[in-house]
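Notes follow once the structure below has been shown.
What you see is the complex with one protein chain gone and the rest in place.
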Amino acid sequence: MSAPVAPRTLEVFMALAYAMEREAVERYTEFADAMQAHNNREVAEMFRTMAQYESKHAEQIMAEMGWKQAPAPPAEGFGWPGQEAPETVPIDEVHYLMQPWHALQLALVAEQRAEEFFGKLAQATTSESVRRAALELQAEEHEHVALVRAWLAKVPVPDEDWAADPDPPRYLD
Amino acid sequence: MNDVETPVAVMTAAHYKSATKPIWCPGCGDFTVLSAITRALAMLQLPPHEVAVVSGIGCSSRIPAYTTCYGFHGVHGRALAAGTGLKVARPDLTVLVTGGDGDGYSIGGNHFMHACRRNVDLTYIVMDNHVYGMTKGQASPTTEPDWDNKLSPGGTGIRSFHPLVIALASGASFVARAFSGDPNGMAEIIAQGMRHPGFAFIEVLSPCVTFRPEQREWKHQVHPAPVAPTDDAARAARRIMTDDGFNIGVLYAGGRTPYPAHPRTATRTVAELEEEFAA
Partner (left out) sequence: MHALGTIDRQTGAGPAPAGAGRGATAGTSVSVAIAGSGGSGVMTAGTMLLDAAARAGLYGLMVRTSGPQIRGGEAAALLRLARRPVDALDDAFDLLLAMDWGNVNRFADEIPLRATSVVIGDADEGAAPDVFAASGARCLALPLKKMAKAIAGSWTNMLALGLAGGLAGIPVLALEAALRDSWKRADAGLQANLAALRAGFAEAAGLAATATMARLDAGAAASGRRWLISGNEAAGFGAIRGGIRFVAAYPITPATELLEWMAPALAKVGGTLLQAEDELASANMIIGASYGGVPSLTATAGPGLALMTEAIGLAVSAEVPIVVVDVMRGGPSTGIPAKSEQSDLSFAVSGLHGDAPRLVLAPTSIADCVATTQWAVQLAEALQAPAIVLSDQFMGQSRAIIDRPVDSGFAAARLTAAADTPDYKRYRNTESGISPMAIPGTPGVVYTADGLEHTEAGIPSSQARDHGLQLDKRERKLARYDYGRWWADIEGEGTAAVITFGSVTGTVREAVARAAALGFDVKLIALRLLAPAQPERLAEALNGVTRVLVVEQNHGAQLYRYLRAMYDLPGRPASFHRPGPLPLRPAELTDAIVEWHRARSPEKETA
């Protein structure tokens, strides 16, 4: 990823972190709903759990900062390296037949991206408080990565033909 | 039914999403288009009941019911006509027209051209996936000529439609392209289009994971437009003729007077209209 634009103050940095979590919550919720609509209950529940985790992280940030309301995004934007926040799984990475293992792989990559992002940001910033906070969050993301790996170890690896659906797509309108 | 909204001081994107969950295939680009629309509405802080989303037929035309705005899910290809009638009769409303490439460029092609000409203050968002998704994968006007499909084995062999060229040539005063993989950028462009006085056309590249899985490559092909938007139609025309189909951003934002609104003030009563018939 390209070098991120470093926030100047701790406030802005934490607002960025908060926004990352919230975006992840929304995306995981979207996935959960879509999976539910497509009768993939196991993965739907998994995404919902992930959404809950991210939601808790977001609440933690609110509590730490003593915010009563969600912070407004900075006028100049967050300067994500990619098109969305690093912890957000891209919309096109899911499949209606995907299995828990796939979901966890996506989460793993997302947490890794977040970890890398905070690391780069810690190097890029000139503010000491921001640097410290970034390193803290990087460490947290590192823990999440480990958690996801542990979780992954417990789920079965999908067969080669996991995406095979004998039924063709249907007409609707 | 859409959510009953609770009055709030500041509306977030969530306020514009209804409780109805989309039936789109997981992975569909339209999910982020929906999010981007809700974010754009939040940027403008429009009360949902003062916004109407008008659509035709197709996967992307399902969008109205997924918002907490008034919705009109009409017939195939005629969303721009319905939206035009609504906006001209009710200029106080904000009217978004949404649909896909088949709905908008094939059966709706005529209305598309005339909507660009007429310049009614609408924002038209086309989710282009170069295919007819809802009816199982036929070529649409923007499909590449060599894409093999059941109705046209080996491909249609017909040059694909270039919507931005048509829009510009027909007089559209705001022409832009967005990409579903970039929801933030998309939200910005949509908000700009909504702010634009007159007809705003936004073509959104929105991959179809079910029928065009190869479109996952689009994320590697899109790139921000190399130059800033222009308000010079001739310059925009030169740019668009060499466009590679993946330039993201606002191409053209010109000044044209929007189509006049209704109602005009009454200057006569109905009874006075009779006078011309008096024998």
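To keep things simple, chains are lettered A and B as they appear, and every chain counts its residues starting from 1.
To be clear about the criterion, a contact is a pair of C-beta atoms (placed from the backbone, for glycine too) under 8 Å apart; a residue touches a chain by one contact, two chains touch by 3 or more.
Every value quoted in this text rests on a predicted model; they were computed, and no experiment measured them.
Asks: Which chains here would be touched by the one that got left out?
Replies: Counted over the whole complex, the chain not pictured touches B.
Asks: Out of B:G29, B:G58 or B:G71, which touches the unshown chain?
Replies: B:G71
Asks: Against the chain that's been left off, what residues of chain B make contact? List them.
Replies: Touching the chain left out of view, chain B contributes residues 1-2, 4-5, 20, 47-50, 52, 54, 64-65, 68-75, 77-78, 81-90, 92-93, 110-111, 113-114, 262-270, 272-274, 277-279.
The criterion applied here is as follows: only the chains that are shown with their structure count from here on.
Asks: Per the centroid of Cα atoms for each chain, what is the distance between chain A and chain B, given in Å?
Replies: About 29 Å, centre to centre.
Asks: For the complex, which residues does chain A have touching chain B?
Replies: Against chain B, the touching part of chain A is residues 26, 30-31, 33-38, 40, 77, 80, 83-84, 90-96, 98, 168-173.
Asks: Hey, which residues of chain B end up touching chain A in the complex?
Replies: Residues in contact with chain A: 21-29, 31-32, 35, 57-59, 61, 76, 134-137, 179-185, 207, 209-211, 216, 219.
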